[in-house]
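FYI, not all chains are in this one, though none of them got moved.
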């Protein structure tokens, strides 16, 4: 991977993706391989919105690489609320750290930030925009469980608002996957996203009923239908109920079906699925660590090792770094 | 100590307790003894309720052991508020860390969590339930100052709601201590707790006036009487005032009386006690570090060193650890 920043899944070619996933697999097998290189590396965690798993996962990843973090803390505990611009905040923070992981409520925030600093910026979610490291760990999990070639995947739930879904579908066009989108009418994949997928040559179909395709799927990717999308509680209960799965549902699936979910889940997947061989969602979350190690290694590394993840990020040290 | 998790003080035998205290004493004398072993160890701090000293103390302990932390942050800054279950949260977090320290408002939370993960769970307080590492540091302090054999201890203040008091009393039954419980009528030790102590062979007496026993005590353990227990402010002021001590009170005590308090204190112990030889409450808080080092060493260690604290926790690495 030869990028200065990771801003969107769309910037990654098939070659980029495979390089990161290969590197992640290597690091998962031998986490200590790079420890010495990052002993003096500090990664700034700048989360302008709440997060558990993404933040802890990046925190773990840089520490597993041998580095450490400086944390901006919550917005409430920071000087952001004094009216400072994002551009100013990141320009200050680049003096403290060798890279910046940024989550922000505004779409485009990571891209904006990247234009003001010389250290690598990783987009860890920008509003309704992108969350590329989530996409990479999804791809890693799919590759590990079902393979990325000749894949038939079902993506179910809230397809209208879910940025995770849009990024994953876009990335899968690199691998010629057959995609089935399963949702209530009111939460269908937006027209614009569909057009983009068609343009990229995607093979996609839409369904309102999971059973139409369940038996064909290698992977079923479930997302949460949010209560707040429905003005009426009864309507929410009825519709959400139709897109929940349990162990009984999966008896109609192939034995080797892999069930994924970006988490947190609420009721979409019943607890009785957890103990089945289908369940991959906790392993998926755990895969965030080696995938983010590989990502950071690509962005922060000096590229000297010639490894798949060696990057070319601009990290020339200023006087205070 | 041979446990996978530390969930309650009740699970610890006299032998377990003495092993942890011995190990803590060793580590206090030579904190660097284990540094190399934990260089790659990450401890997850999952505090669903506010805490200063317990959280900082565990944070310090794992760092003094050579390891580091990943912090879940406050509930407000996490995805917990999206409705994720505790079981899901800890199953994700076990992919990031080699052990989990959990504080949670619900009694039984740590036990529940321990049933879902393969890494050691330490209960750092679960509602009205247990706080076993507090009990261990209390025992450590008592042993250091007065010895655990042939002990006469007074426990004063809010004996009804104080989980610290209940755990400590239960643990002291292992050492055949004479226990005097001093409180207002309305905050007496609950009947159930008394029965359990009697069942364990405890020698206990109740008092409403400290002066009845002050002269006999080796240790006086003071706890805070909380304003919110009393509907009437005047009643609170009057009653709380009767259970406060100052330097003058202690003139009626033995010269070698040790005064302890789990902190934070408000008015229960006047500042003029701080400078006396009786005061042990700050040292008691500081003892949390070696005691928690010993605890973590027992739970996270591989037991190869044959040391008293060598544990047998299940820490086989998943792919992302």
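By written order: A and B. Residues from 1 in each chain.
Note that a contact is a pair of C-beta atoms (placed from the backbone, for glycine too) under 8 Å apart; a residue touches a chain by one contact, two chains touch by 3 or more.
In this text the structure is predicted, and so the values were computed from the model without any measurement.
The complex is a homo-oligomer: 2 chains are shown here, and the full assembly described by the structure file contains 3 identical copies.
Everything below uses one rule, namely that only the chains that are shown with their structure count from here on.
Matching the C-alpha atoms of chain A with those of chain B calls for a turn of 120 degrees, to the nearest 5.
Look at where the CA atoms of chain A average out and do the same for chain B: the two points lie 39 Å apart.
Contact residues on chain B toward chain A in their complex (touch as defined above): 40, 42, 44, 68, 70-74, 76-84, 87-89, 91-93, 95-97, 318-321. Those residues of chain A whose C-beta lies close enough to touch chain B in the complex are 28, 31-32, 35, 47, 50-53, 55-57, 59-60, 63-64, 68, 74, 263-266, 271, 282-283, 285-290.
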